[in-house]
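The structure follows.
Now for subunit A:
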Amino acid sequence: MKRMMGLALAALLMASGAARAEGEIKVGEINSYSALPGFTDPYRKGMELALKEINDAGGIKGKKLVIISKDDGGKPGDALTAANELVSRDGVVMIAGGFLSNVGLALSDFAKQKKVMYLASEPLTDALVWSKGNPYTFRLRTSNYMQAAMLAEEAAKLPAKRWATIAPNYEFGQSFVAAFKDLLKKRRPDVEFVAEQWPPLNKIDAGPVLQAIDAANPDAILNATFAGDLVKLVREGNTRGVFKNRAVVSYLTGEPEYLDPLKGETPEGWIVTGYPWYSIDTPEHKAFLDAYQQLNKDYPRLGSIVGYSTVKSIAAVLNATDDHSNEGLVKAMKNLKVSTPFGEIVYRGADHQSTLGAFVGKTALKDGKGIMVDVVFKKGADYLPSEDDAAKMRPAN
Partner candidate 1 sequence: MDFLLIQALSGLASAASLFLVASGLSIIFGVTRIVNFAHGAFYMLGAYVAFTLTDRFAGPLGFWGGLLVASLVVAALGALMEMVLLRRIYQAPELFQLLATFGVTLMVQDLVVLIWGPDDLMGPRAPGLSGAFSLFGRLVPSYDILLILLGPAVLGLLWLLFHRTRWGVLVRAATQDREMVASLGVNQKWLFTSVFALGVFLAALGGALQIPRTTVTHYMDLSIIVEVFVVVVIGGLGSVTGAFIAAVLVSELNAFGILVLPKISMITVFLVMAVVLVVRPWGLFGKPDAAPRASAGISVRPWKPMSVLERSGVALVVLLAALLPLVSGSYALSVGSEILVFVLFAASLHFMMTVGGLSSFGHAAYFGLGAYGAAFAVTYFGAPMEAALLLGPLLGLAGAVLFGWFCVRLSGVYFAMLTLAFAQITWSVAFQWVEVTGGDNGILGIWPSAWASTPQGFYWLTLAVVVVGVALLRMLVFSPFGFGLRAARDSALRAEAIGIDGKRTQWAAFMVAGTFAGIAGALFAFLKGSVFPETLAIPMSVDGLVMVLLGGIETVSGAVVGAVVYKALAIWLMSQTELSKLVLGGIIVLLVVAFPKGIVGFLEDWRHRRPPAPNGAGPKAAGKAATEAAPVGIAKLEAAR
Partner candidate 2 sequence: MNALLEVKGLVKSYSGVHAVRGVSFSLQAGEILALIGPNGAGKSTCFNMLNGQIRPNAGSIRLNGEEMVGLPPRTVWRRGVGRTFQITATFSSMTVRENVQVALLSYHRRLWSVLGYAGAAHREEADDLLTLVGMDQQAERPCGELAYGDLKRLELAVALANQPRLLLMDEPTAGMAPKERVELMRLTAAIARKKDMGVLFTEHDMDVVFEHADAVMVLNRGELIARGSPQEVRRDPHVQAIYLGEGLLYDAKHREEAVQ
């Protein structure tokens, strides 16, 4: 019967492996294009800019760099299917990308199993390079732990002793809050955490959550919600006066992706990590900004930096060695230096984490828009455990 004809047919269609073109180096890239277009759109623009710059300058030793992008729909399972296609069918030399932590971890495990190098661009989870690190996975983005350390440093300077936390109820929120608590307690043994709220992602019931926080009467609040949840939280909190006379430390809130939607309702004086693209005057960033705006008629988001730096890192490692086998690339990637709009970064040899830094500042209102002021750039290397300590956190393999 015709029951399985479709299967055979579909498989045959897919079996026609693409021929490898001469003079090209192919790299696979996977991200949540359909599920998280808010992040991936600027990210893709950043990638495209870097790719254009590299190929305009002659590519990788005369060969054109080609990036094949696949959508993972926000699901680790689909990311693995895409990775498989890229590696088995398209014959890419390495894979990169990822936004969600679980997608990053899935790809990292895939990399370990299939022995192919994976450069995780955005996933923030610490497990990626530490507790679940493996020889084939590297990570670009400033991690949860690093940003928690940067914020804890600022938080410790506050007089506040009673803290409350609000974070989305999944691994990202849980591990960030845990790291922050730990790091703050180390600096300030006198603080106590008096309340915690764990709203589900994208479903915060902001009124009751804030009332519950308010009832504990904390001096300061740590927030790790973002996107739609953040807006609800800010609006309700402003109206209810929950943030009044309280310090707020808020993770990721300074990123244009999350700050811009707040428009005129941006709360002032929150201590945040983010990307103040309008007030960075380093030459590296200026060059990036000009090129980006010339190409796109839009300002960059943090995703643009991540996309741009991912491709720059890919080019750097491909240029660093002629041995584009997996082992060759992994070897070249260790301690590789890459210049990014945030300055030069190093992929540490011991734990494969890049030293990309982050901006910490305070939120403010300007012309009815939220911006970051009093911005300080914190170098990633200063907020990472030593390479020896980091190596000990990785599984032996």
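In picking the candidates, the idea was that all candidates are chains of the complex that A comes from, given by their letters.
Remarks
Everything that follows uses one rule, which is that a contact is a pair of C-beta atoms (placed from the backbone, for glycine too) under 8 Å apart; a residue touches a chain by one contact, two chains touch by 3 or more; residues count from 1.
Computed from a predicted structure; not experimentally measured.
Which member of 1 or 2 touches subunit A in this complex comes down to candidate 1.
Note for the complex: subunit A touches candidate 1 at residues 1-8, 10-12, 14-15, 17, 33-35, 37-38, 40-41, 70-71, 73, 75-78, 80-82, 84-85, 88-89, 100-102, 105-106, 108-110, 112-113, 125, 127, 132, 169-172, 174, 196-200, 202-203, 205-209, 211-212, 214-215, 227-228, 231-232, 235-236, 239-241, 257, 260-263, 265.
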